[in-house]
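All protein chains of the complex are present and in place, except for one that has been dropped.
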Amino acid sequence: MINKTVKDATEAVKDVFSNSVLMFGGFGLCGIPENCLRALLLKDLTGLTCISNNAGVDDFGIGLMLQKHMVKKMISSYVGENAEFERQLLSGELEVELIPQGTLAERVRAGGAGIPAFFTPAGVGTEVADGKEIREFDGKLYLLERWLKADFSFVKAWKGDTAGNLIFKGTARNFNPMMATAGRITIAEVEELVPAGELDPNQIHTPGIYVHRIFQGEKYEKRIEQRTVSK
Amino acid sequence: MINKTVKDATEAVKDVFSNSVLMFGGFGLCGIPENCLRALLLKDLTGLTCISNNAGVDDFGIGLMLQKHMVKKMISSYVGENAEFERQLLSGELEVELIPQGTLAERVRAGGAGIPAFFTPAGVGTEVADGKEIREFDGKLYLLERWLKADFSFVKAWKGDTAGNLIFKGTARNFNPMMATAGRITIAEVEELVPAGELDPNQIHTPGIYVHRIFQGEKYEKRIEQRTVSK
Amino acid sequence: MLDKNQIAKRIAKEVKNGQFINLGIGIPTLVANYIPENLEVVLQSENGLLGIGPFPTEENVDPDLINAGKQTITMVQGSSLFSSADSFAMIRGGHIHLTILGAMEVSENGDIANWKIPGKMVKGMGGAMDLVASAENIIVAMQHCSKDGQSKLLKECSLPITGMRCVKKIVTDLAVLDVLPEGGFRLLERAPGVSVDEIKAKTEGKLVIDGEIPEMVFD
Partner (left out) sequence: MLDKNQIAKRIAKEVKNGQFINLGIGIPTLVANYIPENLEVVLQSENGLLGIGPFPTEENVDPDLINAGKQTITMVQGSSLFSSADSFAMIRGGHIHLTILGAMEVSENGDIANWKIPGKMVKGMGGAMDLVASAENIIVAMQHCSKDGQSKLLKECSLPITGMRCVKKIVTDLAVLDVLPEGGFRLLERAPGVSVDEIKAKTEGKLVIDGEIPEMVFD
């Protein structure tokens, strides 16, 4: 099986270029590609378009890329937890495109699945529908939405093998599987990298065909946004 | 967790009615719902529309329903292995709608996913495109295809739990997961039924929300169409 | 007048056995605390889980297991995990029986506004637009009036809407109301100690009052 392993995050992100379109897996701070994000921060990048359900917090995740003024545009469904984000948005430094979460997920899936457009009911009658084709099917109104693709997709899995097969854990799966399919180059970081053949083929969440580079992340902080416990 | 268990195949298919639309998982004879098919054969049904990638062979699978003249229409991608099928088709007893395999899979997925229509390149320039909207996206032509749904979906899994969660095995997965999502009532038969909680939530292929009835099949013949061995 | 927990408790009475339910952030999340133990229901978290359990104990906190409000959670027996694309396929496909969410405004034809206030920082709609466009049954939990006393049950929403003609029922601090298919809020129940006249005065949209309106009963 083709070996997709690269040494580390630095090598994995070596050819990411300014003004490129990047996708990041994760929901909030859960399941984000921490090691790739750290490596990207060390690069001299500007004008990036970032597709990610959220925009991190001020001092973690994509928030750190915003602090360094690397991002020109965010495409997200919810960007609430980030003061620097708000400042840049209000000052006009940052452009933001807000997309319903399910539409975002499906547009990314469509990008990977070769479906250039599909109809969805989300957003009919709202400003999300502005400028979009609306059509009735079986008595209900739907919007036409386009696929989304990226130059680079960054995803984080629990386990992976050298062939690029990935298994996610818990709700850290979230946007990672679709984003893996929609990157021209997809970079996966995993908590545990094993030789091809060690993962059960029946339990693979993302087949290795979608992953171009894989490495075991050096460190996972896994920060929690809302630590909620029962007594 | 809600218990979806029914006693056996007979109970599972009790309310299937004539002229209804049925989906059957399986590819060739691999991963077909054998026990439900046997139970359906004992019912006095006519005028059925069957959506299934294939139509079985003369003496197994959907082929047996054809023998009993239960089927009015087949919606499939390939129906080659069945002499009775050919006879009924040529005599006009049976109607057949042939759909490219990937389009069939995606139309069923769309039915379960609330997407009434999507664009696909498969069939552009061919007779499959007759009467369908064609549109260019990013320099390539695509057809508009509609969702498919069923009154009853019959799927076969390897393991299942009482909450209806399913795990498939090998290439017996095939059309089963999408069909599970596209049935108004979805009936799952499994080789091994376990209590809810015994399957790893991370390894579920079909969440129980899609399964309305589940039972452990009495007997699996698992007939092989092309036994091919290496010496 | 009901407090937040009482609104949640009243909504919990709408839950039926066997339902798959999506609870929004805020009051809707509290509904889970009041669902009768004899009902078997499954809670969905739209980031990718069916079968939300209680919050974890300190030693069971798992950063890889959160709900759509980004709170740490647990899973019940029989849960399943999936991607966000699969999760919204489930929502869009109409497989969730009941969606309970908060709102800033609801109109008498069932439009809901709950994502954007012009002039204020817009955080985004998250999954709300998908949920309201897809669910067969939508119950809104909210205060009857805004902090400055303006009715939130309106003829037309003044804020940008999240979804059209989708809300089926509203439970506020003052009342339980259905949204009629032909338009209008039908008053079903009053909160303890709240008069029909008060509800009339605080409802800007068309209010339909049929016969005697009972007070809510809590067990």
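Order of writing sets the labels: A, B and C. Residues in every chain begin at 1.
Throughout what follows, a contact is a pair of C-beta atoms (placed from the backbone, for glycine too) under 8 Å apart; a residue touches a chain by one contact, two chains touch by 3 or more.
Since the structure is predicted, the reported quantities are computational estimates derived from the model, not experimental observations.
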Checklist line | Contact set of the excluded chain (shown chains only) | finding: A, B
Item checked: Residue among A:E106, A:D161, A:E189 or A:E225 that touches the chain left out of view -> A:D161
Notebook entry, point to check: For the full complex, which residue in B:K14, B:K132, B:K169 or B:R184 touches the chain that was left out?
Noted result: B:K169
Next item on the list: Identify the residue among B:K4, B:R109, B:K159 or B:R213 that touches the chain left out of the display.
Entry: B:R109
Next item on the list: Give the residue, chosen from A:F118, A:Y142 or A:Y210, that touches the chain omitted from the document.
Entry: A:Y210
Item checked: Touch criterion as defined above, residue of A:S18, A:T46 or A:N202 at the omitted chain -> A:N202
Margin query: Considering the whole complex, not just the chains shown, which residues of chain B touch the missing one?
Written below: 27-31, 53, 76-80, 86, 89-90, 98, 100-103, 105-106, 108-109, 120-128, 158, 168-178, 205, 222-230
Item checked: Where the unshown chain meets chain A, residue by residue -> 1-3, 109, 111-115, 161-163, 165, 181, 196-197, 201-202, 204, 207-210
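One rule holds in what follows: only the chains that are shown with their structure count from here on.
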Note to self: Edges wherever two chains touch, nodes for the chains themselves; is that graph a line, a ring, a star, complete, or other here?
What the structure shows: complete
Margin query: Farthest chain from chain C, going by mean C-alpha coordinates, please.
Written below: B
Next item on the list: Give the chain pair that accounts for the most C-beta pairs in contact.
Entry: A-C
Next item on the list: Could you put a whole-Å number on the gap between the CA centroids of chain A and chain B?
Entry: 33
Note to self: Which positions in chain A are in touch with at least two other chains?
What the structure shows: 106, 120-121, 168-170
Item checked: chain C residues counted as touching two or more neighbouring chains -> 49, 81-82, 89, 91-92, 134
